[in-house]
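Removed from the display is one protein chain of the complex; every other protein chain stays in position.
Presenting chain A:
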Amino acid sequence: MSRLDITHLTKSFGALKVTDDVSLTAEPGEIHAIIGPNGAGKTTLIAQISGQLASDSGRIALDGRDITGTSMPDRVHLGLARSFQITQTLPGFTVLENVALAVQARHGSSFRFWAPVATEAALNDAAMRALTEAGLEHRAEARASALSHGEHRRLELACALATEPSVLLLDEPLAGVGGEDAEAFVAALAAMKGRFTMLLIEHDMDAVFRLATRVSVLVYGRIIATGTPEAVRADAAVRAAYLGEEEEASA
């Protein structure tokens, strides 16, 4: 469990300020949810925190250590993992191979050229544990390209888990997952609460209010409110900017 501190982070695409002076903290073990309308800049923020995108200014610190300038792979080795809103898999690999590769990154050198990797029990066992946690163990031998949408979401989660994160950034893990499936997924995430720190981006408000310790609301690249789910739900500015729209839309 680590602590993530983000201070005065910015990012512009041309004239468009997508991340506008964002400061937030994820306390060790908490699930800090980030909600906001489409195009608010949530994915961009995750990309900046994970190191996929360089920030224009600001600072990102993991347990007090400045990681603003480090690469995405280096951040993974420091315990910062992420999942993608748009699934990223190795399509020609099996599900197990996808996850075993994530395990391998954290266990021993990958500059081994002779011994067959397919039979490395330690890698496969750890990969199976991550798959079981993500609810995908029954598809271990399937090719990633043959998975359904819901299964792809679980593979995303399993890969992130397999890197043994201390901070996990989840970008809409439930996107496109419906009904009972979403229920099970939320339960799986709830079971992990407290094992590592989570920054959770999610549109599903039921899931957010069930899981989150705290919620931040991002609108046009700015954090307009941070607090407990109850406090945020009651916040007038949030209702006006975001929740209100949702309620109207669903009414």
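Keep this in mind: a residue touches a chain if its C-beta (ideal position, glycine included) is under 8 Å from a C-beta of that chain, and two chains touch if they have at least 3 such contacts; residues count from 1.
By our rule, contacts and distances are computed from a predicted model.
With the options "Type-4 uracil-DNA glycosylase", "Amino acid/amide ABC transporter membrane protein 2, HAAT family", "Succinate dehydrogenase/fumarate reductase flavoprotein subunit" or "Catalase-related peroxidase" in hand, the undepicted chain maps to the protein name "Amino acid/amide ABC transporter membrane protein 2, HAAT family" (source: UniProt).
Within the complete assembly, A:L147 is the residue of A:I49, A:L147 or A:V219 that touches the hidden chain.
Check A:L4, A:L45, A:A126 or A:C159 against the missing chain and you find that the one touching it is A:C159. On the side of chain A, touch with the chain left out of the figure occurs at residues 50, 52, 71-74, 76-77, 81-82, 84, 88-94, 97-98, 101-102, 104-106, 108-118, 120, 135-136, 139, 141-143, 145-151, 154, 159-160, 162-163, 181, 184-185, 188.
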